[in-house]
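The complex appears here without one of its protein chains, the remainder shown in place.
A, B, C and D label the chains in the order they appear, each numbered from 1.
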Amino acid sequence: MIGRNGFRHGVHPPERKELTSAVPIRRMPFPDEVVLPVRQHTGKPARIIVRRGERVERGDTLALADGFISSPVHASASGTVADIDWWPHPDGTSALAIRIAVDRYSPQVPRPRLVPAWNGLAPAEVVRAVQEAGVVGLGGAAFPTHVKLAPPKDQPVELILVNGAECEPYLTTDHRIMVEYPQRVHFGIRIMMHALGVQRAVIGVEKNKPDAIERLRETKPADLDVSVLPLRVKYPQGAEKMLIRSVLGREVPSGKLPSSVGVVVQNAGSVACLAEVFETGLPLVERIVTVTGEGVRRPANLIVPVGTKVGDAIRYCGGLTEDAAEIVFGGPMMGISQATLDTPIVKGTTGVLVLTRAQVPSRRVYPCIHCGRCLDACPVFLNPALLGQLARKGRYREMEAAHLADCMLCASCSYVCPSNIPLAQLFQAAKVGLRRQKASAA
Amino acid sequence: MKKTTPAADFARGLWRENPVLIQMLGLCPTLAVTNTVANSIAMSLATLFVLVASSFLVSSVKRLVPNQVRISTYVLIIATFVTIADLSLEALVPTIHKALGAFVPLIVVNCIILGRQEAFASRNPVGRSVLDALGMGIGFTLTLLLMGGIREVLGNGSLLGFRLFGPRYEPWIIMILPPGGFLTLGFILLTYAWWRGRAAAAARTRELAARTRAPAAAAARAKAVS
Amino acid sequence: MTTPLQVAAAPHLKGEMTTPRIMWGAVGSLVPVVAAATWFFGPSALLVVGSSTLGAVTTERLLGPPGALGDGSAMITGMLLGLTLPAGIPLWMAFLGSVFGIALGKVIFGGLGFNVFNPALLGRAFLQASFPVAITTWPGRPESWAALRGDNFAFPFASPQPDVITEATPLGLRKFEGADTPLWDLVTGSTGGSLGETAGIVILLCGAYLAARNYLNWRTPVSLLATTAVLSGALHLLDAARYPPPLFMLFSGGLLLGAVFMATDPVTSPVTNRGRWIFGAGIAALVVVIRVWGGLPEGVMYAILLMNALVPFINRATQPRVFGTRLAQAAT
Amino acid sequence: MSELFWILLSAMVINNFTLTLFLGLCPFMGVSSRVATGLRMGAANIFVLVLTSISAWVLNTYVLADAPYLRLISFIVVIASLVQIVEMTIKKVSPTLFRELGIYLPLITTNCAILGLAIFQTSRGYGFLQGFAFALGAGLGLTLALVLMASIREQTELADVPAIARGTALVLIIAGSLSLAFMGFAGLLSAG
Partner (left out) sequence: MSPGSVHGPGAPAPPDEPRTPAWRLLATLGSGGALAGLLLVVVYQLTLPRIEAHKAEALQQAIEEVLHDPARFDTLYLNAGQLTRELPAGADPRALERVYLGYDDAETPVGFAITAAEPGFQDVIRLIFGFDPKTGALLGMKVLETKETPGLGDKIEKDSAFVSQFTGVAAPLQGVKKGAGKGKPGEVDLITGATISSRTVVRAINRALERWRPALAAYRERRP
């Protein structure tokens, strides 16, 4: 049943993973201040329950989930709530955030076991515990994990697919997790299987991480039906629809979720995180990020408290080089560049990439020459050339008819476009524009 | 309809509401028969005749014609005059009649003629209707002459049959072929739009100059624009 | 840490290929073709190609968007137009053709990327309709390589002096006199014709280079050449006396130049790969129809222009099937 | 057979009504901005052209032999009335078809492609079958031109056409280019 068809199209950007792929994960000292936006997940922002001046311990709840598709925010360090105000958000906007002045000499010991031990919990209880622990997907989109663990009844899940592709260049977070904590990955799978009542799991890993594949295979518990599947190195192998196509040979129908083909996809780091939460009893208060790029002096894979300002993380990595020019949250293909060093690293931040001036030349945009390269790159078979021209003219309705909704903004098209047309950017703007148009029409 | 002066009735069709260049009516004859100036003249005179005669008649009998058969009556009137023009051309200038081919009878369906009856002659007194028809007809004539002039000069090196550039001139045959018709009219429209764009820019600059009350500076700017 | 941070949209890495590189790459690979033309036709070839290139570049500079020359596309237009002309054509005609092609074939649509018709071929079609005699006068080969072929320096707007010796093209010979040209002559280029049509081997090599560098999409020429071979082969099998053999079809006239350099113009060919197969096949079919049953001996230019007009249609008809929609359709 | 085929081919591509004979330019300029509309307009045109050819043949053969001066008037009147009758019939019989094609019928009635067809057919002395081939070819050619133009216009809507060229000027230049391209069909089937 498992096919190795791979997905069609996609691109091959230079990988540049060697900067950090062999650097062991290291814990960064607590910074002086952490900034915790209430919006670190897909869904409704969390509801704040603390006040300025209040003292909090590491792991305390600062904001509660507001509904099912929402996730709480916990203090990632002990200290006092210094302020609650708008603060630069990694997505380029501002968001309400809780700033905590970290106790300088605190041992940062959490309260004992805020998350219950997992064995003995009924599946529904696991789901609740996961939500209360604030666990969200760490693969980028930050979708609340507990929602995936409670799929609609009419779409039974048959398979858990662990996404260890890490197809973005430069990033090595998942790679290092799979190499250093493979047991955690398996333990996380066990928890998910229990919650979902599923017997089978597949871990998909791009072939450029042979050590991860080997470690995962070595450590596989005998009682767990888990297989590790090496995948072709191609961007965006990690996009869940592509991954499902590569692993199962199935296409997730347009506009549908993976559960419609009986699959739950979870990032390898998220799975490990799930395990960690139940192991330590501490909610999601820290994550692993790759701080990398030619613009950082000592690239590294770091464990950082959620809310660490990017400047602090970079300083810990030796600071910026002379010619550093752009700081990107995420990978170079989909990441968002930051205007300030004060932006906090949040739960969904997979990496911090610093590019140099030579790497980000100002690019002149030429008109589309209909070369068709973008069509050959688009993994979901859209016509980015047409969409781009429609976007330039603001014809969003026609873009909708041309399946704008299926665009996952992977930027493969922008990557190959010889005319430097910012296609993915145009599509993102069009999605927003379309939503606005519809809202004002309604 | 707003009251206008007789001069305005006449002038309207010449330029501001030129039937071809502005209203885009009567394109078929404009393109089909303008490969020489002589053909253009014959065609536009025939059209002018039909237009003026029909306008005169339609305007004269407008009270007698019930609304329901209005159009049919107009068509009848126009078709009659066109047949007259056709027969007369055939009798008087058979070579040109042959060159114009089917386009003389096709004046019947020329959008300009029926359009003027509907839009003007059926609602206005005889005098004004005739003036309007004359204006439109002459506007049509001027356009056809322009087209015919450009096409004959470039396409044959002659004007009204007279060689302009001597025997060594290499004619651009395309101009008297069908693509040349489209291209010439397209080119005229382009030139017109370009000229209008410049005029508008100049007007804006003048306005700006008046408003800022800095004549010297604005004049310099106007110079830079033009 | 005072470095000013740059904010840009994703992706923050970009592929190597840029539009000017593609265009200049095409310019570069036209150079050997021009050289071959000069080898065959003497200095007239350089003059004609130079004049049409000058016309294209000047027009683009004067009418096009600022800085448009840097992308190199006007240069290609000019060179290709020159290569489709006979060696003896007056230089003013070559110049005028480029002016027309760029002004009304490209600039008016908004410049690079927006034009519907191939500007070089539109310029040539304009010349052919304007000066049908001059453009079908194939001057013969004088004894000296350095001699001009025909009246290149005819005064602007004046007719060329009639050339003393003319020769026929292989296609003209075939169509009007039923005479065949030996294949070897076709391949080595020792026949009459437009500047760029006799250098078949050079064109194929340049095309292979462009395809290898991914500057052009190989599907169009492959489809075009294969369809031509199949269609003319079928006709030849039916009646070998009436219909020429496939190799003659491939190596005569402007087919190779058109297939490698003109049908592959990205701007005026379909954007989808399936569309490119159709486009190439359509051109081939029209070429065969015009060459075999039409009034003109050669039909590559008209075939490409006609298929250019169909490109919006082909694009529409060959939209890729969006990921995940087959299932959705099956369900509904 | 081959003569009929040549008549059809000639009217369709060699002497295309729109692109080389300049007939029916108003719908060509006015109704060619959308492919779907162009197709319907073309279909309606084919229908009316065939109807026209038949009525012109009947009139010429049985009615007008002795009164050529009434030709124009009777063509106009008969075509207009026929189209009107057909329109009403369609409206009654098939409202869907009426929505698709019917609304174009009155627009076509008095355009010069229709009358031109009748006149050409008369002056060339075509018989019934020849007239039918002629009308079919003319209609197909008209549709071809209309649809090509519409698809190109839809494309140029996405282009950065300079302000001075927007609208009719560009359409005329495109038509000129199409007309130039159609010259490739000249002499088709007559070289042998």
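In the analysis below, a residue touches a chain if its C-beta (ideal position, glycine included) is under 8 Å from a C-beta of that chain, and two chains touch if they have at least 3 such contacts.
The structure presented is a predicted model; accordingly, all values stated were derived computationally and were not measured.
Chemist: Counting the whole assembly, list the visible chains that the omitted chain makes contact with.
Modeler: Per the contact definition above, the missing chain touches B, C, D.
Chemist: Looking at the full complex, which residue from B:Asn18, B:Thr34, B:Thr80 or B:Thr141 touches the chain that isn't shown here?
Modeler: B:Thr80
Chemist: Sort through B:Ala8, B:Leu45, B:Ile71 or B:Leu159 and give me the one touching the missing partner chain.
Modeler: In the complete complex, the chain left out is touched by residue B:Ile71.
Chemist: Can you work out which residue in C:Glu143, C:Glu177 or C:Asp239 touches the chain that's missing from view?
Modeler: That would be C:Glu177, which touches the missing chain.
Chemist: Which chain C residues would touch the chain omitted from the figure, given the whole complex?
Modeler: 132-133, 136, 176-177, 295
Chemist: Quickly run down the residues of chain B that touch the omitted chain.
Modeler: 23-25, 64-73, 75-77, 79-80, 83-84, 87-88, 90-92, 94, 111-112, 114-115, 118-119, 123, 155-156, 171, 173, 176-177
Chemist: To test your reading of the contact rule: which positions on chain D touch the chain that is missing from view?
Modeler: 6, 10, 14-15, 26-27, 29-31, 65, 68-70, 73, 106-107, 109-110, 124, 186-187, 189-191
We adopt the following convention: only the chains that are shown with their structure count from here on.
Chemist: What whole-Å value do you get for the distance between chain C and chain D if each is reduced to the mean of its CA atoms?
Modeler: 33
Chemist: Based only on mean CA positions, could you tell me how far chain B sits from chain C in angstrom?
Modeler: Computed value for the inter-centroid distance: 40 Å.
Chemist: Using Cα averages as centroids, what's the distance between chain B and chain D in whole Å?
Modeler: Here chain B and chain D have centroids separated by 24 Å.
Chemist: Which chain D residues sit where two or more other chains touch them?
Modeler: 158, 160, 165, 169-170, 173, 176-177, 180, 183, in rising order.
Chemist: Residues of chain B that contact two or more other chains, please.
Modeler: Within chain B, the residues that touch at least two other chains are 174, 177, 179-180, 183, 186, 190.
Chemist: Using the touch definition up top, name the residues of chain C that touch chain A in the complex.
Modeler: Going by the criterion above, the answer is residues 1, 3, 5-15, 17-22, 71, 110-114, 217, 266-267, 269-273, 276, 315, 319-328, 331.
Chemist: Across the complex, what residues on chain D touch chain B?
Modeler: 19-26, 29, 69, 71-73, 76-77, 80, 110-112, 114-116, 119-120, 123, 163-165, 168-173, 175-177, 179-180, 183
Chemist: Provide the residue numbers of chain D that touch chain A in the complex, in ascending order.
Modeler: Where chain D meets chain A, its residues are 157-158, 160.
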